[in-house]
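Here the complex is missing one protein chain, while the rest keep their positions.
Chain naming follows the written order as A and B, and within any one chain the residues start at number 1.
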Amino acid sequence: MHPVVRTVLQRLGLGLVTLFVVSLILFSSIEFLPGDFGEAVLGQAALPETVAAFRKELGLDLPMHERYWQWLKGMLTGDMGNSFSGRGASGQDRSRPVVELLGPRLANTLFLAAMAAVISVPLALFLGITAALYRNSIYDRTVNALTLTTISFPEFFVAYCLILILSSFTKIFPSLANVGPETEFWERVYLTALPALTLTLVIVAHMMRMTRAAIINLMASPYIEMAELKGTPKAEIILRHALPNAWAPIVTVIAFNLAYLVVGVVVVEVVFVYPGVGQLMVDAVTTRDVPVVQGCAMVFAATYILLNLFADIISIITNPRLLHPR
Amino acid sequence: MSTDKPDITPSNEAELADQGFDEKELADQGYSAAAEVGMIKARRTLRENIWRGLKSAPPTALFGLGVITIYVFFALFAPLLAPYGEAEIFDLSYAPWSDEFMFGTDQLGRDILSRLIYGAQNTVGIAFITTLLAFVIGGGLGITAAINNGGWLDNLLSRSVDVLMAIPSLIFALILLSMFGANTLNLIFIIAILDSTRVFRIARAVSLNVVVMDYVEAARLRGEKMFWVLRREILPNIMPPLVAEFGLRFCFVFLTIAALSFLGVGIQPPTADWGSMVRETAGLIQFAEYDITAAMTPMLPAAAIALLTVAVNFVVDWFLHKSSGLKE
Partner (left out) sequence: MVDIKDLEKAAREGKLDRREFIKRAGALGLAAPFATTLLTQAVQAATPKKGGYYKLGYGHGSTTDSLDPSTHENGFMTATVYSYANHLFEVENTGKLVPELAESFEASKDATTWVIKLRKGVEFHNGKSFGADDVIAAINHHRGEDSKSAVKSLLDPVVEMKKTGSHEVTFTLASGNADFPYILSDYHLPILPEKDGRIDWQAGVGTGGYMVEKFDPGVSLKLKRNPNYWKAGRAHFDEAELISLIDVTARQNAVMNEEVHAIDRCDPKTVHLLGRNPKIRILESTGTLHYTMPMRVSQAPFDDYDVRMALKLAVDREQLVKKILLGHGAIGNDHPISTANPYHNGEMPQRAYDPDKARFHIKKAGMENQQIDLSTSDAAFSGAVDAALLVKDSAAKAGININVIREPKDGYWSNVWNKKGWCTCYWGGRPTEDWMFTAAYVAESKWNDTDWRTGPAADRFNELVVAARSELDTAKRREMYHECQQLVNDDGGALVPMFANFIQAINKQVVHADQVAANWDMDGHKSIERWWFA
């Protein structure tokens, strides 16, 4: 079998196992957290019998393994279940399916992640390559110091600074990114500009530094020295000789950061009032809305697994030794 | 020459080593590649070495070292250097910058300069311990997995790490801290364990390239113990990427603590830590138009973190440059 195909299949299989274990871990840790959805939503107002009735309605009175098995059965048939919330009084069940809750928010999250990726990945590569090209120059040091400064600021701090400069003082972008499903594409781009920029500043340093390090790491290799001795221009050495061999570590870091864009943007969502999945998951954890927590976790874990798979494929494709094994 | 190996042609370094050195002598010396290279250096005293290193260091590295020294100094002698106590409350909250309170006071009337200095002790201390722990756990397991490449231990560890990494770490940390209680010790352990997954990946990946090297195989064939191989053969050769990662991870710990304090589970008050100090006062930035010194308040702890990040990474860059063998 072709190594790429083999890796893909192997990884997808492992990914399913990973998803299963992740769901098990999250399910049981929420179980260990004090309080459940009945208590969280009904509040201290509720009489014990009301909570008991509500638990029964939600199926929370069943033992843990049975509830997990039910969830798993649903999941295997493509049904993520219904959110606990929205089950009203007097037995009326108006709860929304997890898919319906998750869908539009996931679209928003992916849009923001894509925006940030489109800005940050080329920028990081450009900065990394040029920094490697002019290493130890003033340019290199400045780029390094600047990017390090931006990642060492907490996200909300970067966000507030950007709002001050680009929203309060100059009125270029709005400070609220409250997009809806009907928002048009360019309008959406405009509204999400500040959150995307914040995320860019937060992740660009990591990718840029790895690009630079990976290239410099190769600069001492004999074949690069050879090229240098031949008198090949420096830029060409880096682009044609060093970069192709440096892809593997760079892509790994890019994948890691892209996963972060999808998974770890809760703080940015809160500051810009952006309706994404992160907020949904934090809300769901605090109310112990297990089906929603599990739904979000599955999406996050799948994103992570797929992005890593993607990084591995790139590593294999760019490395002839792996592409054509003996 | 060992008699149980009739093969005359030396096929690997182990054979070569056997030819060159007496086995017994080798065992006594505890031979390693690093030690052999270091033999020339060892003739100089430690002080000379440091001096030579510093003289050749680029200005950025010197700057970084200087900043780190100052931070460590402040962290060690915080109680002596801070003008007031860490939690000492004065009558005036939000006092302006003055001779009495150099950077003013915070919302409770605590001296901001004093809290910045104590913050060095708490934040840098906790971040350092956490990162170190993450590297001991992640690095140790990563190398072990690499030595066991493909074996059951490697598979078990790698898959467990995959699982842990697939769970959003901030939310997982939040759940764990709610479960075990949000004290500093738990904070250190939980962040260290979640962070160690990242270290594990890197340590394993770079070690994989090293364990297949001939000199490692040689050491193993000599019958060296696993731990010895790990410490003397593998570790020195995977240090550069690990150190680079250390520089960034160290700074990410500050940010994780800041984000967790955003969710209400950071370091216990009134302990001063820079991340929480930024969080507490960040809202003031939006009023830069009306009160510029107030808006500067969150800048101070943020700048303290940023300066340290830049300094640490400048030193790391220097180390990487030295170990890359590039002579420029």
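A few remarks follow.
We take it that a residue touches a chain if its C-beta (ideal position, glycine included) is under 8 Å from a C-beta of that chain, and two chains touch if they have at least 3 such contacts.
Here the structure is a predicted model, which means the values were calculated and not measured.
Of the listed residues A:Leu26, A:Met75 or A:Leu101, the one in contact with the hidden chain in the full complex is A:Leu101.
When the whole complex is considered, the residue among A:Leu72, A:Val99, A:Val270 or A:Ala302 that touches the unshown chain is A:Val270.
For chain B, the residues in touch with the chain missing from this view are 87, 89, 93-94, 107-109, 174, 177-178, 182, 262-266, 268-270, 282-284, 286-287, 290-291, 294.
Against the chain not shown here, chain A presents residues 33-35, 39-47, 50, 53-54, 83, 85-86, 88-92, 94, 101, 156, 160, 163, 167-168, 171, 174-176, 178, 180, 266, 270-273, 275, 279-280, 282-287, 289.
Throughout what follows, only the chains that are shown with their structure count from here on.
Computed from the mean C-alpha positions, the centre of chain A lies at a distance of 24 Å from the centre of chain B.
Those residues of chain A whose C-beta lies close enough to touch chain B in the complex are 14, 17-19, 21-22, 25-26, 29-30, 32-33, 135-136, 141, 144-145, 148-149, 151-157, 160-161, 163-164, 168-169, 206, 209, 213, 216-217, 219-220, 263-264, 266-267, 278, 281-282, 285, 297, 300-301, 304-305. The residues of chain B lying in touch with chain A in their complex are 58, 60, 159, 162-163, 165-172, 174-176, 178-179, 244, 248, 251, 254-255, 258-259, 262-263, 275, 278-279, 282-283, 285-286, 288-289, 298, 302, 305-306, 308-310, 313-314, 317, 320-321, 324-326, 328.
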